[in-house]
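So the structure is just underneath, and the comments pick up after that.
A protein chain is absent from this complex, but the other protein chains hold their places.
== chain A ==
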Amino acid sequence: MVYGIREFNERVGEGAGEPFLDADNGEELMHVQPGVSIVLGNRPPESPGTLYISTKKVVWLSDVDREKGYAVDFLSLSLHAVSRDPEAYPSPCIYAQIETGADEGESEDSDSESNGVVELSKTTEMRLVPSDPSQLDALFEVFCECAELNPEPIEEEDREEHNWIFSASQMEDEVAEDEDSDWHLSQNSTNSIGQSNGDHDLARTVLELQINDQRFEDAEEMEHHTDSAHQ
């Protein structure tokens, strides 16, 4: 995943347009708030703009410059709050802290040399200032609701990783190593991750679990056809 805030210019539609959302992965627009300026870190406010809150991320798009916009995933928002004290910031706003995931070991030199993009990725604070302060509490609640939709994806990542390691082609390789097998797929057997890790049994277990996969049924049929053609 991408940590921190990033520049965002993927717009759809005419005029100022709307942010492109990853609808294929279930991303939905939850709230639109026109008349919002954005303050990143100690930078001056940028406006006018429109705030879009989706089920995955917060997007601010400039109303005048189609190329200008920012996005931050809810996964990177550590904290958000309503700030109303004029001593802290002159205008009431939504205050948010951003987890950057930046390497703390990076030298200061890279900071001074960096262009705008790198500095942006290290921004840890964001203020969203609506022209209508009465909307703040409603905005806060939308932020809460969407943050709750985005728990840490640790378990899913683990699962994906396992699927990725034991991909179909690797499982075929495992089968090819089995001398009793009628399948002739031995060309790629050196690529077997299960074998190279000495983790043969685990790979075999996964293979057995998925042996009823349709791909294998097709392969078997094909083998039969080929066999009979030879005979």
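The criterion applied here is as follows: a contact is a pair of C-beta atoms (placed from the backbone, for glycine too) under 8 Å apart; a residue touches a chain by one contact, two chains touch by 3 or more; residues count from 1.
Just so we're on the same page, contacts and distances are computed from a predicted model.
Enquirer: Under which of the names "Sm-like protein LSM2", "Ubiquinone biosynthesis monooxygenase COQ6, mitochondrial", "N(6)-L-threonylcarbamoyladenine synthase" or "Trafficking protein particle complex subunit" is the non-displayed chain listed in UniProt?
Expert: "Sm-like protein LSM2"
Enquirer: Looking beyond the chains shown, say which of A:E14, A:E67 or A:E87 touches the absent one.
Expert: Candidates A:E14, A:E67 or A:E87; residue touching the omitted chain: A:E87.
Enquirer: Tell me where the left-out chain touches chain A, residue by residue.
Expert: Answer for chain A: residues 77-85, 87-89, 95, 97, 99, 124-125, 140, 143-144, 147-148, 151-152 touch the chain left out.
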